[in-house]
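Quick notes on the structure that follows.
Heads up, one of the protein chains got dropped from this complex, but the rest are sitting where they should.
For chain A:
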Amino acid sequence: MDVTTSLSKEQLTKMYYDMWIIRNFEENLLDLYQKNLAYGGMHVSVGEEAIAVGACANLKREDTIVTSHRGHGHCIAKGADLKGMMAELLARKNGLCKGKGGSQHIVDMSVGVLGAQGIVGAGCGIAVGSALSFKIRGQKNVCVNFFGDGAANTGSFHESLNMAALYSLPVVFICENNGYAVSTSFARSTKIDKISVRAGSYGMPGVTIDGNNIFEVYKTVGEAVERARQGDGPTLIEAVTYRWYGHYVGDPCTYRPPGELERWKEKDPILFLEKYLLANKLCCQEEIDGLKAAAGKAIAEALDYALASPEPEPADLFTDVYFEK
């Protein structure tokens, strides 16, 4: 499986850059949360960036994604407006949701980001609906649904996967198995070793992959997206990964065995791609540094924009409850 040869240098460096954008965005967020400029429920995906970027690299603008409470990375990878996202997290009027949604409800309909979700498992059903919509309207588009290992135990997951398979819908279910649902380890919530085996019971292909290997993610999702686009139905992909920070910002993480985080940090998905780019002489160190710096600059600009954005006004409390006119 040499997927790498099929990717141009331009594609590879974009993936590298996008992963840094996500990481910078979220690490900035941790700082903003400390300063009480961002608040509420905030879940970051640092350490899991390869799944968002590797998956979305296969998507067109008209394709859609539905994500979870841990959705910043997916939204960024699908092309959500960075400035609008940052402003949203700072609860500003210029935010994508005018400061009313926040981290768990980020949406950018203009690029097919149908939204993060505060309700675990709810996204699976919404993704089925998006795929159904494509099918009914005869569009050759695909919906990708990101959710966690915890979500795989909801009733919604079961009902949605069965329905997606039954109607042969163009949807790709990507379960990010990061080993925990809040403090509950995978083994304490699930009897089986691999969530992907459930796919068989719905009549769809299922596969477990290394979620920190962006090539594996890109290739596996690419095949599933192609299958879906051709009208051959859904796929369940379990991408094994790890979240470096806690479940929510401020989580003391006392439930993690010692050494676990350190072991996973050695499998940093960004470093993995960086090493590949250097070892294969696709980039020199200066280029790598340049990409990192550019990502840092883009986030700094988004932050400047967000900080300069006004707070919503009291009258905004009452807007958008209903569509009017």
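Keep in mind that, in the parts below, a residue touches a chain if its C-beta (ideal position, glycine included) is under 8 Å from a C-beta of that chain, and two chains touch if they have at least 3 such contacts; residues count from 1.
FYI, contacts and distances are computed from a predicted model.
Student: The hidden chain: which UniProt name fits, "Chemotaxis protein CheR", "2-oxoisovalerate dehydrogenase subunit beta", "SoxAX cytochrome complex subunit A" or "Branched-chain amino acid ABC transporter permease LivH"?
Tutor: Per the UniProt record, that chain is "2-oxoisovalerate dehydrogenase subunit beta".
Student: Quick one: which of A:G54, A:G99, A:P170 or A:G246 touches the chain that's been left out?
Tutor: A:G99
Student: Have a look at A:K9, A:R188, A:K275 or A:K297 and name the one touching the chain we're not showing.
Tutor: In the full complex, the listed residue that touches the missing chain is A:R188.
Student: Extract the touching residues of chain A with respect to the undisplayed chain.
Tutor: With respect to the unshown chain, the touching residues of chain A are 39-41, 91-92, 97, 99-102, 104-105, 117-121, 150-151, 153-156, 181-184, 188-190, 255, 311-312, 314, 316-318, 321.
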